[in-house]
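Yeah, one chain of the complex is gone here, protein chain that is, but the others are all in their spots.
We call the chains A and B, going by the order they appear; numbering starts again at 1 in every chain.
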Amino acid sequence: MTQVAPSHLQTSNVFEDMLVVDTDVHVHESPGELAPYCDMPWRVALENIADRPETYLDIPSFSPGVSDGSYQAKFPTAHEGARMVWTKEQMRTELNQLDVDLGLLFPDHLLKLPVLTQTEYAAAIARAYNRWLVDKWTSQKDGLLGLIVACTHDPQDAAKEIAKYADHPDMVGVYLPCAGLDPLWGNPKYHPIFEAAQYHELPVLLHSVTVTHPVFPFNNHGFDTELARHTTSHTFSIMSNLVDMVTRGTFTRFPRLKVGVSEAGISWMPWLMMRMDKEYLERRRDVPFLREKPSHYLKKVYICTQPIEEPDDLADLVKVMELYDGEDTTMFASDWPHHDFDHPMKFAQVPFTDEVRRKVMGENALRFLNVDSTGRKL
Amino acid sequence: MSARPSRQVNDRLRVREEDEAYFVVLENDDADWVVAFGKAPDFAAREWATNMAESYNERYDDPRMDAVKMSAPPPPRG
Partner (left out) sequence: MSETIKKAKDSVQGADTLVRRGTDAFLVATDLPAAENGRKRYRLGGPQDFPDGSHRVVDVGGRQLGVFHIKGTLYALPNICPHMTGPVCEADILTGSLRAGEETDWKPEWVHDGEVIVCPWHGLEYHVPTGQCLAYEHIRIRRYKVTAEGDDVVVEI
């Protein structure tokens, strides 16, 4: 019999004195919740569907389509894949139990905002969500910070929303929806959004979700299973948006804009940097506005960790981060309460140095969001 | 039923290596094993066992982080 020594963990409760900023948690909005905050005539439509049942992010006329594997057989399971957080009190309690200090709020249903086809309706829902969020959810005092949702259907309206909430103490950034998005975020039609965000010194965060939709990269109906669709949707969406943004000059047109990406894991970033730099050797003429190779711009992108990959040897995660120079840009995210959330304790096991762990668990997020350790805007 | 705090496992965990497997055992009772990770060429048994023990020990001293039940019905909608 041999006792196996712990790998590197010398003390437990690593996070006891460490600030933990969770850059991706999800509120649960519903048509009934948003209706009172919604402009007419769209308020009537939300009231009309207030009692529609949902399985998981799939209310018709609000978040159409499926995001819960409903394109295949559904066998019984106890995996709690449809957890929802309905109030800020519930969120604060549950984040406490995850040892999280500050939480950055994303929506649930509005993760699929781009799949709505009706421009004015989508813009109205976005405006209603922003009003509702600051009224019911955000609270710097309680460590719940909000993101302004940018409606992709109407970038001018989105820019107005950014201006409207830019000085709100609880709204610290802009959420850029990616699920089912067409065109991708590099398209010049979105420049009003980036202009507003850069002007008001608010960072932007791209966030996707799994959908099946007739646009790249969501035309995933050819896959047999949700495992295949979920493997590809988030990550291919984030990668293709970054490719579009680099190759259309978003990073050079808006040099002071801080960009972050969510819920795609981290292990793809070294590949994307290397691949784009290789392409640049041959096709610089395609991107004459770039002054540096593509990875130069990608290294400025902040990257949220969830769903963090789980290699057998967690030291591989340290190597991955080194490959994309991520020590100062990688930010912990749990994705609470979603089905594939990451508990912060997973990061206690990754053999970072203490300094890097502090950065990943909180300090990088403070810099990205430009807030202090209490969530107050600087 | 009574109100008394209980833990998933009422001791810290550690890893005990045997010929056939890595066992995650109670720190104060070698014979009380909880999970066996069998040794095999294509399976990182030691890493799995170490990760499990360290995961649990990380939050053992902080009862707030002691996960008990996950599901609760949501409050009424609207």
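Details
The criterion applied here is as follows: a contact is a pair of C-beta atoms (placed from the backbone, for glycine too) under 8 Å apart; a residue touches a chain by one contact, two chains touch by 3 or more.
The structure presented is a predicted model; accordingly, all values stated were derived computationally and were not measured.
For the chain left out of this panel, the touching residue among A:I59, A:L98 or A:L317 is A:L98.
Hidden from this view is one chain, which touches chain B at 1-11, 21, 24, 31-40, 43, 45, 48, 52, 55-56, 59, 63-64, 66-72. Seen from chain A, the chain kept out of the figure touches residues 19, 75-81, 83, 85, 90, 92-94, 96-99, 101-102, 141-143, 337, 339-341, 343, 345-346, 373-375.
To be clear about the criterion, only the chains that are shown with their structure count from here on.
Averaged Cα coordinates give chain A a centre that lies 30 Å from the centre of chain B. Every residue of chain A that touches chain B in the complex is listed here, in rising order: 1-4, 6-7, 9, 12-14, 16, 28, 30, 32-33, 50-51, 80, 83-84, 86-87, 90, 96-99, 312-314, 343, 345-346, 348-349. Taken in their complex, chain B has these residues touching chain A: 12, 14-18, 22, 30, 44, 46-51, 53-55, 57-62, 64-65, 67, 70-71, 74-75, 77-78.
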